[in-house]
Structures are given as C-alpha cells and as structure tokens.
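I have placed the structure first, in the form of structure tokens, so that the comments after it can refer back to it.
The complex appears here minus one protein chain, its other protein chains still in place.
We call the chains A and B, going by the order they appear; numbering starts again at 1 in every chain.
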Amino acid sequence: MEHNLWNHVLQVRAQSPLVHNITNYVVMNNTANALLAVGASPIMAHAHAEIDEMVGICQSLVVNIGTLDEYWVKAMLQASTKAAELKKPFVIDPVGAGATSFRNDTLSKLLATRPTVIRGNASEIMALAKQNTATTKGVDSTAESDEAIGAAIDLHRQFGAVVCISGQTDIVVSGDRRSYVKNGSGLMTKVTGLGCSATALIGAFIAVVDDKFEAVTAAMALMGLAGELASKQAAGPGSLQMHLLDKLYNITEEEFSAHLQLVVK
Amino acid sequence: MEHNLWNHVLQVRAQSPLVHNITNYVVMNNTANALLAVGASPIMAHAHAEIDEMVGICQSLVVNIGTLDEYWVKAMLQASTKAAELKKPFVIDPVGAGATSFRNDTLSKLLATRPTVIRGNASEIMALAKQNTATTKGVDSTAESDEAIGAAIDLHRQFGAVVCISGQTDIVVSGDRRSYVKNGSGLMTKVTGLGCSATALIGAFIAVVDDKFEAVTAAMALMGLAGELASKQAAGPGSLQMHLLDKLYNITEEEFSAHLQLVVK
Partner (left out) sequence: MEHNLWNHVLQVRAQSPLVHNITNYVVMNNTANALLAVGASPIMAHAHAEIDEMVGICQSLVVNIGTLDEYWVKAMLQASTKAAELKKPFVIDPVGAGATSFRNDTLSKLLATRPTVIRGNASEIMALAKQNTATTKGVDSTAESDEAIGAAIDLHRQFGAVVCISGQTDIVVSGDRRSYVKNGSGLMTKVTGLGCSATALIGAFIAVVDDKFEAVTAAMALMGLAGELASKQAAGPGSLQMHLLDKLYNITEEEFSAHLQLVVK
C-alpha cells in the first residue's frame, strides 16, 4: 500500500476534485487553503436553497459540526442525504462529540445518512460509539487508543464507514484492515483546526481514490508528514500553520517516502 | 494614468476610508487584514437592525456573496439599496456566479441596485452577463478573455458599472476605457480569498478616488504587484499570504513603478 499512497497524492493534484465543505467558522479559511495547497478545489456553501445543486456539482462532501446551529444542522443533513442519494462520498468530523446533547443528536442523524468516512480524535470516536452502537466490548481495554479502536470497529460495523482516529498515531479502521500513521508533531495540537484540515483532505482523497481505506490513509499520511516537516522549521504555532500550507503544496515524493512512518495490517 | 495610480495608493493611506464589508466567512480575516495593510479601516456588519446605520457612517460598501444564505442576502440587498440611496460607491463580488440558481437570483437583485463596480473572474463575469443582459454578441470569440470582455461590456451597458475581470491579466472595462494589469503570480490561485481581497481593496479605492475606472485599476495594480513581489519570497501558499499582507503594507513608490505592467487603452 505504501507505494499507492504517493500515487493518490498525485491523483488529487491531477484531478483537482471539487470538494463541498459545510464546516465551522473557526477553520474555514485554513481548510480551504489546505485543500488548495494539495491541488483540490474547495467550495463552501450552506444555504438550504442551493445545497442540492452544490452537492450535485461537487465530487465529495465534508461535514464538520464545530460551530453548528439549527440552520447549519439542517444544511448538513440536507447535504449528507443528497450525497448519499447521489452516491457521492462524504466525510463527517464529529467535533465535540459527547460535549452536549445537541451535538450528540445531530451526529446520530448524520450517522444515519451513512457517511463514507468518520474522522475524530479518540474521545470523539468513543463518544460517538457509546451513543450510537449497541455492541458491548467484551474485552477490557486499558489503553485509550485500544478503547478507541474498539469504538471505531463498532462504528464501522454499524454504519459501514471507514473510521479514522487521529492522535499521536493516526489509526484507520475498515473491516479487518488497519493502518497506523505515526507522523506528525506535538506542536500541531497548538494550532486550531489541523484535525479539521485533515478531514478536509480526506474529502479530497475520497473524491478521487476508489479504495476509501487507502484514500483516508493517504490523506492522514500527507497531513502528518507535512505537519512533521513544517514543525522542524517552526518557532511556534504561528509559523507552523504557515509552513504546513507550504509543505502541503511543495512536498516531494522523496520527502514523502523518506519520512513516512506507516504500519498496515 | 500610470502616475495617478500611486497617488491613489497614497490617497487611501492618507484618508483611511471606513469600508463596510458584507462578505463571506472564509475570507473575512484576510480581507480585513488586506484593508488594514493598505491603510483603510474595515467594518464587518450584517445585522438587519444596524445595516442602514453602518452604511451611513462608512465611505463605501463591499458585498461578496461567497457564503450567502437567506439572512445574509437580505442584509446585502438592504445595504446595497441604502448605499445607492446615499450615493455611496459599492462593489459586488459575484462569487460562484452560475453555480446555482440561488446565486444567480441573488446577483440579479444586487445588480438591480446598480453597483459602482463588479469584480469577478472570467467565468463569473460571463455567467453574470448571460443571466442579466439581453445583448447577443455578434462576434465569435475564440479566447475566453475576449468572451469575458464582451460580457463585461454588456454588463457595463446594462448597469453602468465599472467591470473588472480578474485573472492572469486583470482587465478593467468602463465605456470605451480599458486597462490591463499584467502583474501577479500563478501561486496566488493557491491561496483562498485573494480575489475577495482584491474586491475589498477596490472598496477602499472607490471610497477616495473620484474616477472609478482609475480607482479599480489602482486597486488591481496594487494587489497584483504585492502578490507578485510576495511570490518571489514565498515557499508556497502559506508564506505567500503572509508576505502579501506585508507587501500591501510596505510597498514603496519605487517598487510600484519599477514592476507595474499596465496597458491602458
């Protein structure tokens, strides 16, 4: 699979997929820039009156509930329903899952539209599974990531989605397949919206790559690598954000291959 | 006209016009920063309850439909109507014209309030003209820019606006006058919202310059020059955005004169 990943990066650059984003106010600028940097074309639109048409002209959809409200929730559900109907891939970013019942209810409705991919951190993935899957895990888990993997497996079984748990190691789960991306940098947690940017990149990769498990792994590898290389040049979170966008744009096959830390099972 | 352009840059710096922006979520931060960098004072306000007062205290208005919805469309129309009533100049950025009927309908209503300036890329200007002008072009056009110029002429005839088609060459059309700004850099297309920032700068220049054709040309020249000079320092789109804001702020008359590539007809 390692060899395919770089090809998927090239596929995004070559095909420049149109990615429809319904995302949060905090990160819109950054995720649009991340998509442009990797060669995709972002569209941001949330008006009920145009959602169906926008989903129709785009190759994929990104739904991120970060700063949701009643109007935006309707827009998100309208879009994910339309995407499912048109068989267009879409990814959900369950920001703050578990924090409020409004978020939990919204996420349950979004899950029911059967997203192609779900990407969250460990606590979000666990909150999502607890709320939405019946499976009780028979095995005691001591490590948080183990518990999150159990939650990811439950979510995959219930909804059929590829599930990505991002963190120090990004873990991608689909059926019996697992990939572990060990790139990245601790400084990335000090920049807002890098998880949201990863989700946006997933939106670009699932638009052009048929194997969605590989698509998600490629997106997380690119994000992790760009963040890791950018961190080496950064004096803090401000310069990290800048170098990250530069690196998403100018990363080479040599850099990608030399630094990728991937385990596939 | 070349000599006047730099004077217009100085006019903006000296008079620091208050520019009212009703723009999209993705670019608000960048366009506010672009306005501050050239010496203008941005205000962002969209509440129906305060639009009239805000238009009243500002010297110009920028309307950008990028992330429109029903509430914001009402705000935009209220503002452009008020600006027209108070004879304050305003510019419209028809982001995504032609993509959805909601955008097309909104733009038709905005055009009816007779904007001072319209700035879009070639495809937006063509979509706008197709939707809103009756003129049929009798001349076959092979190059896209030629076709866009025809559309710009039609829009000018119908609505009286100065029309700017931005692209590799920025073309400004008003009656028989044409200006062509050949500055800029391909990397600028990899940063979100630079077109929107150009529109914001137009808002600043039409606030202080009487000749609106010159005002638009000066704004596009400044944006193109700053982007071109910034690109030379940039390693990618992240650093381009940063250097661009720096250059909008610190560009000198010498740099402006030495690098300007302008043709006026």
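Basically, a contact is a pair of C-beta atoms (placed from the backbone, for glycine too) under 8 Å apart; a residue touches a chain by one contact, two chains touch by 3 or more.
This one's a predicted model, so the numbers in the text were calculated from it and none came from an experiment.
Asker: Looking beyond the chains shown, say which of A:7, A:100 or A:257 touches the absent one.
Answerer: Only one listed residue reaches the unshown chain, and that is A:100.
Asker: Check each of B:173, B:244 or B:260 against the chain that is not shown and name the one that touches it.
Answerer: The missing chain is touched by B:244.
Asker: In terms of residues, what is the contact footprint of the unshown chain on chain B?
Answerer: Missing-chain contacts on chain B: residues 25, 28-29, 32-33, 36-37, 42-50, 53-54, 57, 71, 241-250.
Asker: Kindly note down the residues of chain A that lie in touch with the hidden chain.
Answerer: Missing-chain contacts on chain A: residues 24-27, 29-30, 66-70, 96, 99-103, 189-193, 234-239, 241-242.
Just so it is clear, only the chains that are shown with their structure count from here on.
Asker: Between chain A and chain B, tell me the centre distance in angstrom, where each centre is the average of that chain's C-alpha atoms.
Answerer: So the centroids are 34 Å from each other.
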